[in-house]
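Shown next, in structure tokens, is the structure this report addresses.
Of the protein chains in this complex, one is absent; all others appear in place.
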Amino acid sequence: MGDAQTAVALFGAAGYTGLELVKLLARHPGVRLACAASDGHAGKLVGELASGPDGLRFVTADEARRIAAGCSVALLAVPPEPAKALALALREAGVRVIDLSHAHRATAGAVYGLASLFAGEVAGAQLVANPGCYATAVITAAAPLVRHGLVGGELFVSAGSGVTGAGRTADEAMSLGEMYGEVRAYKVLRHQHVPEIELALGRVGAGVRVVLTTHLLPVARGIFATLTARLARPASSAELVARFREDYAGDPTVSIAETPEEVSLRRVVGTNACRIGVASDERGIVVVTAALDNLLKGAAGQAVENLNLMLGYPRMAGLEHLARHA
Amino acid sequence: MGDAQTAVALFGAAGYTGLELVKLLARHPGVRLACAASDGHAGKLVGELASGPDGLRFVTADEARRIAAGCSVALLAVPPEPAKALALALREAGVRVIDLSHAHRATAGAVYGLASLFAGEVAGAQLVANPGCYATAVITAAAPLVRHGLVGGELFVSAGSGVTGAGRTADEAMSLGEMYGEVRAYKVLRHQHVPEIELALGRVGAGVRVVLTTHLLPVARGIFATLTARLARPASSAELVARFREDYAGDPTVSIAETPEEVSLRRVVGTNACRIGVASDERGIVVVTAALDNLLKGAAGQAVENLNLMLGYPRMAGLEHLARHA
Amino acid sequence: MGDAQTAVALFGAAGYTGLELVKLLARHPGVRLACAASDGHAGKLVGELASGPDGLRFVTADEARRIAAGCSVALLAVPPEPAKALALALREAGVRVIDLSHAHRATAGAVYGLASLFAGEVAGAQLVANPGCYATAVITAAAPLVRHGLVGGELFVSAGSGVTGAGRTADEAMSLGEMYGEVRAYKVLRHQHVPEIELALGRVGAGVRVVLTTHLLPVARGIFATLTARLARPASSAELVARFREDYAGDPTVSIAETPEEVSLRRVVGTNACRIGVASDERGIVVVTAALDNLLKGAAGQAVENLNLMLGYPRMAGLEHLARHA
Partner (left out) sequence: MGDAQTAVALFGAAGYTGLELVKLLARHPGVRLACAASDGHAGKLVGELASGPDGLRFVTADEARRIAAGCSVALLAVPPEPAKALALALREAGVRVIDLSHAHRATAGAVYGLASLFAGEVAGAQLVANPGCYATAVITAAAPLVRHGLVGGELFVSAGSGVTGAGRTADEAMSLGEMYGEVRAYKVLRHQHVPEIELALGRVGAGVRVVLTTHLLPVARGIFATLTARLARPASSAELVARFREDYAGDPTVSIAETPEEVSLRRVVGTNACRIGVASDERGIVVVTAALDNLLKGAAGQAVENLNLMLGYPRMAGLEHLARHA
């Protein structure tokens, strides 16, 4: 990795994802966090909000743009509109960009940074669109089925997220008073993540139609997804587990459980893992469950994987201290 | 309702469902709780565990069988095996029985007590099989689709339950330490409730195949179910909402929301309501969400509905004090 | 109670406490909710937010003032500043007022509505200051100790509240993401409730100094308070339990447990009860625990008690449907 650390700029540093990035980059052996931008917290010590580099203070986005011009890579943990503008300016300045918003996820100019599937493209990318948390869970869980032509008909996905998935904002609907004991569906049939998922799966195998229903769960962190479909051809649970294990052999972030029941949300929170279980029955139905931490594997952790791929570092550099499971 | 109260016997009175029945029957204007059986708590005042009738003490199951012989109806909130034996003995003694276990749910000799659909049969029944909590949610949510021939292909259901659904037992897996922030699937493709659901729906319309994945959620109470299917023919969201509202017009326990997103688990907990939302999209997909309190509408509350139907009382007698929503 | 129902006006109807009042008043046999004011929800059906009277819609505060002029009593569930102005105007119009804010809790012109202690004064009051939730728990728990001269030195109180105690607002700090697994102290040594508590206890016995530390707990509802003090003279646990039971004999809202450990927050939520336990040791220390639902006994429920006292209704009219315990 050499002695010199690569300078990295971070925008949107005080959101939930931004703070996770601060913590991860502070421990990364090959990276130096050159600036952490947050207009709302500019001037404040980063260490007041997260275990970041000693003495580093938040700067304004304007100041961060000047600093970023001298960096190798910039990470954007900001909403889509500012992300578009920042990406344009930074790319013009020759800075490589990882955008964690959904601004570039369906655009031709960006590489889709699902690290387990498209590592090769990410390595040479100038602009990486970091996948969303639902998309990471669903694509990772569905890819082996799609690759081996196993999905007959639609892929029905029911998935739930902890409230940090909605970002760090003042919203009465997200208050503990409103969310205690609550479960509800949101964006039903409004498909925000579906095009991204269908596009990525279409590169793995024959096109599949995805029906995704997302839910808000009364937990702070994590995504749990349950995929169900009719099998295109008979495949036993054992065969499916074997296929999934082969497909993800050597992947440091994906592990395949013996059964769908073994996948536990609690045990992936705090890790960069995506845990997956698969089974089928005699009626030709397949069920896949998948769980990951929405702020790590579903956002900041995968962004660091992509950063490593871009810089030629080992994929798990800076991530190894995370628990493999709780 | 007359002055004389009908004597009712309760077995399994100290479990989660049993205690809900104690509380409901204590307020019921037409019913007198003649005995509350619990071998583990025999001798103890019922009022120590729940707001029951003053002075009533738990009795052993043996003692309760003697008392029950003089009752009109017995409610069984015990596991399936003792429920079978009790039902046999009580029926021989001429006592009508409501069995809340799954012992009689698929048997010819019992009426399936899904009160919103089969009220007529329940009225004259000697033995009522009270539906399970998942089954109540799924059947109530799916019945209009099935009745109007709208389901094309399988009905995919993803549903979650609070931990009281597993009963009141010492189980490390249900401890708050294990369940905090947890979500996991269980009994995947093992279909315990599926035959019950398919059987009931088969009486409403043409047979439909149900794929049910159940999950444990980190809440105490409630069932939330999300049903997804391909529509057999085009139907707009507005049309679906209208159909559902017509089908449940006048039902005091079912309410149809404007959209699937409006269905809130928290707002049905503590009520005897089943709240349902439905929508479709231009790709021909229909999504139905449903929520209910697993111990009330999913167990004790519906048992009281059935009791009322059997005794000729208004269906909501003894249930009106429950909040319509939180 | 007669046939004619007493007209009551409610201001601040869409907050957590306001909605509880809507639900309670809707079931009250002697009261008719003449208007429910909420500028933010004016025009909307009350029934969309809570089980209120059929067809009633929220009105603006201005409109409610006109309607209230024809009512016997107005309930103010608004912040202190508007409460002061409203109380002044309504009193001039001859309307009796129950103010649930802290605006009038330490003023000479108002009766302090701790219903278990000062029922006699409330009956004839024109303006009742409804006690705060912490104050209700602490005063009720401490009164027997103070009355019998048992407190030697300060009364140290550590108490925690669910997040609905902070009202229904958009506040990032109250989001489930921030509050999950969280406990923290607030307003330490800043005594907002202490004068109110010391004043009320000073009317029960010799003055006592109260040290109160309040905490935010990761639950939606409830207050749990632990009081500790040096005993002024020896008193066994049995003696203390007996004293507390004598003092609260006949009170329909206070129950004394066998021990402090028996007091359970979960079992008072949803009730209008204050549950109390007391014990002492051989070193001369006394510990009292108390629990109540902050929105019911700690706010809306006690307001209805006060309303009943003012109108000559039974103290629990409109409250009897609430569970005695969960």
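Some points to look at:
By letter and in written order, the chains are A, B and C; residue numbering begins at 1 in each of them.
Throughout what follows, a residue touches a chain if its C-beta (ideal position, glycine included) is under 8 Å from a C-beta of that chain, and two chains touch if they have at least 3 such contacts.
Remember, predicted model here, so these are calculated numbers, not experimental data.
Residue-wise, the contact with the chain that is not shown comes from C:217, picked out of C:114, C:151, C:217 or C:254. The chain not shown here is touched by just one of C:153, C:202 or C:312, and that residue is C:153. When you scan B:16, B:156 or B:313 for touch with the missing chain, the hit is B:16.
Panel shows subunit C; residues 153-154, 156, 158, 160, 162, 178-189, 191, 209, 211, 213, 215, 217-222, 224, 226, 228, 230, 259-261, 263-266, 269, 277, 279-281, 283, 285, 287, 289, 291 of it touch the chain omitted from the view.
The chain not displayed touches subunit B at residues 16, 162-164, 166, 168-172, 174-177, 179-181, 218-220. Residue positions on subunit A in contact with the hidden chain: 23, 27, 50-51, 180-181, 270, 321, 323-325, in rising order.
Throughout what follows, only the chains that are shown with their structure count from here on.
Comparing mean CA positions across the assembly, the chain most remote from subunit C is A.
Measuring from the averaged C-alpha position of subunit A to that of subunit B gives a distance of 39 Å. Measuring from the averaged C-alpha position of subunit A to that of subunit C gives a distance of 46 Å.
Once the centre of each chain is set as its mean CA position, subunit B and subunit C turn out to be 35 Å apart. For subunit A, the set of residues touching two or more other chains reads 162, 179-181, 218-221.
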